[in-house]
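Comments concern the structure below.
All protein chains but one are shown in place.
Now for chain A:
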Amino acid sequence: MAWISLILAGLFEMFGVAMINKLHNERNWQSLVLLLFGFGASFLFLSIAMETLPMGTTYAIWTGIGASGGAILGMVLYGESKDWKRLIFIAMVLGAAIGLKLVS
């Protein structure tokens, strides 16, 4: 159950990041409500996962799914740059962030 909560937390974070794009493109209340719902649900499932799983691992997986998934959705749905240099630098930032959460 904790692992399912953790994956759901990551997916909702991904959804929340995509809603930031939607909010700026459409500038309406529906997008803002969906954004708040996405991040709210993400934190809720994250806290459920943290009751049983170790904190470093939990944070690392949550970040991994949410931030990299959010970047992928930005490219697929919202036309963000697919330039290989950008992808490498995003991978460096997120890979290092995941590593830091695992070693801390």
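Everything that follows uses one rule, which is that a residue touches a chain if its C-beta (ideal position, glycine included) is under 8 Å from a C-beta of that chain, and two chains touch if they have at least 3 such contacts; residues count from 1.
The rule is simple: contacts and distances are computed from a predicted model.
Per the UniProt record, the absent chain's protein name among "Multidrug resistance protein SMR", "Iron-containing redox enzyme family protein", "Cytochrome c domain-containing protein" or "NADH-quinone oxidoreductase subunit A" is "Multidrug resistance protein SMR". Residues 17-18, 20-21, 23-24, 35, 39, 63, 67-68, 70-75, 78, 80-81, 83, 85-86, 88-97, 99-101, 103-104 are the ones on chain A that touch the missing chain.
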